[in-house]
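Omission of a single protein chain aside, the complex is shown with its protein chains in their original locations.
Moving on, here comes chain A:
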Amino acid sequence: MAKGNPKGGKKGSKVAFESEPIEGEKLALVGASSTAGALASELLKDMAALKTPHVHKLGKKANLRPFEDIEVIQEISRKKNISLFMTAATTKKRGHTITLGRTFEHEALDMVELAVVKAPDSEGSYYPYPGFHYMSTDDVCATKKDADTAWDLSFKPFFIFQGDWTNHNDLALTRNLLIDMFRGHDRQDQLDPTSIEHTPVVVCTALDEDRFNIQVQKMAFTKSTGTQPFVKNNLAGFAVEFTIARAQWAEPAKRKAACKKAINIIDKLGKNKSKDGLGQTVARLYHVSQDVMEVNRRQFRGTKRSKVDGTEEREGKRPHTDE
């Protein structure tokens, strides 16, 4: 890591962030574009709440627009090592949208723009954003007790994916992105059972090949006939229906590079060594293949090859009497 610019000056040097074999928490850059309306802004706030406190919030002045100007986000990623981003925008063409995305080595890897589904007129008005399939966290929590809807910020969500998320590329990659966005990190390899009732559950239900419902629920445990608890689920946060408006997915080569695992060189036994079934180390000596006939060895009468076909070579000078 270079520190300090040899030429001096305000800019300083590029401080590269050191990579670790197992990464910690990924931060998310959250900010609305200047076009974002009330619904989009509130929805962004609701979604960012799932990621708190690993969130870096920016205001509308920053005007984050990933599809139009990705460089702004990449620059922030470089400076602060933020690899996820969540922005909101409102356009006439697509309506209220949330764009989710992630970076690799501070360059955009994937991004998807999710548009809030507009309710058909036949459905009637639905509070407080009539005409949209969206219930904000405030709406949901207004009629419920705090204990039923509050979740602990230190617990990362559970995920439930319902419906067909695998058959369509856009939906499959969106699923991967949603998991990446809200999950914890790989260093956490333990789960405390007492925390489950205070953990949010992100429920994503695929309704169509480009439409899905995403909502936040919470589990409540009660006694059951078995050792496992009986689960009761309740809506504890926002609920919204999205369609995939547009997406930009990474090239397969870049994705492969991004998904590469860290190699632990010490784990490898070394060349030519392996362990057999009993746990014993078995090593293979490198040796050129040996032709038994050509190798230099003590030659006995029986192993000698005849010089001319048909005749036998004999040791000693006794006359041949077998013919």
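Going forward, a residue touches a chain if its C-beta (ideal position, glycine included) is under 8 Å from a C-beta of that chain, and two chains touch if they have at least 3 such contacts; residues count from 1.
Throughout what follows, contacts and distances are computed from a predicted model.
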Hidden chain of the complex, named as in its UniProt record, picked from "Ribosome biogenesis regulatory protein", "ATP synthase CF1 epsilon subunit", "Glycosyltransferases" or "2Fe-2S ferredoxin-type domain-containing protein": "Ribosome biogenesis regulatory protein"
Which of A:E105, A:D170 or A:D210 contacts the chain that the document leaves out: A:E105
Interface residues of chain A (partner: the chain not displayed): 17-21, 23, 26, 81, 83, 102-105, 109, 119-120, 123, 126, 133, 135, 156-166, 176, 179-180, 183-184, 186, 188-194, 196, 201, 203, 205-207, 213, 215, 217, 219, 221-233, 235, 239, 241, 255, 257-266
